[in-house]
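Excluded from the complex is one protein chain; the other protein chains are retained at their positions.
Let's look at subunit A:
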Amino acid sequence: MNQFQFTRANTPLAAVSAVSKENGAYFLAGGTNLIDLVKREVIIPERLVDINRLPLATIEETTSGIRIGAMAKNSAVADHPLIKKYFPLLSMALNAGASAQLRNMATVGGNMMQRTRCPYFYDHSMPCNKRGPIQSGPSKGQPNGPSGCGAIGGVNRMHAIFGTSEKCIAVHPSDMCIALAALDARVNVTGPKGNRSIAFAEFHRLPGDAPQKDNTLLPGELILSVDVPKNELGKYSHYLKVRDRASYAFALVSVGVAADMKGKTIQDIRLAMGGVAHKPWRLAEAEGYLKGKEATLENFRQAATLAMQGAKGYGENDFKLTLAPNSIIEALQIATQTV
């Protein structure tokens, strides 16, 4: 690993000011993604600001829902009685990610900020638009490598089928974020310009012309917590993760479902997919279609067809055009207990 400076922050304010003061300073949470990227020299930091001492690891009930601190560990959130009671989907999604060791290290904030697993992004001798701003040469310390997208026309089995651009077809690898997107979470952040709250749907972004930007955080902004509103969608939930082996692998396609049912009728429903886009992919058309309908295979098929509108394969990932709708149907069947 290259040399860098190390600072411990004891308050959010101190963390924000330490990171804002210089280029190449990063918050260090669990380190499971950041240290990996530093070892691979995809990121060459000047300074890491350790935020593990910040008092941001609580999980508590508020008047409208549950507030989860950004420094809460993935394992602590997954096993928390409040989360299991109100948001089993979130619990399931977290437990489907990584390994027990990594979940003990990984934090909620870090999980939202993790970078793509696109192999070209990790290999700085290969072209990738995400590693650095397009058409800019290597800035100090940041190994941009050649620009372009290695995955388009290359090995792209894991890549996106929705919301891609000609600049990047990477997917966001998080499982947790699929559940948070489905559950209409909000993200509370603080930064050099003060506090603000961001709807989860607005947090991650599509690649467009700036694939190096994964999300809408401004420079120096620190995630403080995530608010998940309480609703009636808890009981009928399922997180289906389809992957190359039974455990400990990133999703090829994943589907999160949370429904409010009365008998066989779907009163309300939330659907989001992972492994298919640069951000957690909400299935709004399918949700709208299913509202008020019976939980039948016929209706699920129709919802899946609606969800797949606009999907586009890039060769090796064409199989996702079939896998995704099948996964939606299966997840709906399991969640509504109509298998």
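Everything below uses one rule, namely that a contact is a pair of C-beta atoms (placed from the backbone, for glycine too) under 8 Å apart; a residue touches a chain by one contact, two chains touch by 3 or more; residues count from 1.
Criterion: contacts and distances are computed from a predicted model.
Peer 1: Between "Tryptophan synthase beta chain", "2Fe-2S iron-sulfur cluster-binding protein", "CRISPR-associated protein, Csy4 family" or "Cytochrome oxidase subunit III", choose the name on the UniProt record of the chain that's been left out.
Peer 2: Of "Tryptophan synthase beta chain", "2Fe-2S iron-sulfur cluster-binding protein", "CRISPR-associated protein, Csy4 family" or "Cytochrome oxidase subunit III", the absent chain's UniProt record names it "2Fe-2S iron-sulfur cluster-binding protein".
Peer 1: Touching the hidden chain in the complete assembly: which of A:Ala15, A:Leu28, A:Ile43 or A:Val255 does that?
Peer 2: A:Leu28
Peer 1: For the chain left out of this view, which of A:Asp36, A:Asp268 or A:Glu285 touches it?
Peer 2: Once the missing chain is taken into account, the touching residue is A:Asp36.
Peer 1: Where the complex has a chain not shown, which of A:Met105, A:Cys118, A:Ile198 or A:Met308 is the residue touching it?
Peer 2: Within the whole complex, the residue contacting the unshown chain is A:Met105.
Peer 1: What does the interface between subunit A and the hidden chain look like in terms of residue numbers?
Peer 2: Touching the missing chain: residues 1-8, 18, 21, 28, 30-32, 35-36, 38-40, 47-48, 50, 52, 75, 98-102, 104-105, 246-248.
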